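Only one protein chain is missing; all other protein chains are in place.
Showing chain A:
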Amino acid sequence: MINITLVCAAGMSTSMLMSKMQQSAKQQGIEAKIIAMSEAKFETYEEATDVLLIGPQISYMEDEIRSKYEPKGMKVAVIDMIDYGSMNGEKVLKDALNLLN
């Protein structure tokens, strides 16, 4: 089971990408728990996260988020702008899984 968490400003647009990624994971038979939330909410999110993906619109928070969560063993990355805009769930999921390998 892989836990992927997406964060952005309000968790609205990442939730669209989230459902695309869930579809893609289901099609490929990958067992993954993918959820989206706001960056503020993630601070108090207690469940496991293996890969933390940041929406490009808050990429200016990348350093801060990295220094906070990488020591906890999470893989952190900013989602590619074009993949994000085109809601390419398959590609984002693939990139996320590659981070773990």
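As a working rule, a residue touches a chain if its C-beta (ideal position, glycine included) is under 8 Å from a C-beta of that chain, and two chains touch if they have at least 3 such contacts; residues count from 1.
Everything that follows uses one rule, which is that contacts and distances are computed from a predicted model.
Between the names "NADH-quinone oxidoreductase subunit K", "(Fe-S)-binding protein", "Aspartyl/glutamyl-tRNA(Asn/Gln) amidotransferase subunit C" or "Permease IIC component", the one given in UniProt for the chain missing from this structure view is "Permease IIC component". Residues of chain A in contact with the chain left out of this view: 8-10, 12-13, 16, 40, 43-44, 55-61, 63-64, 81-82, 84-87.
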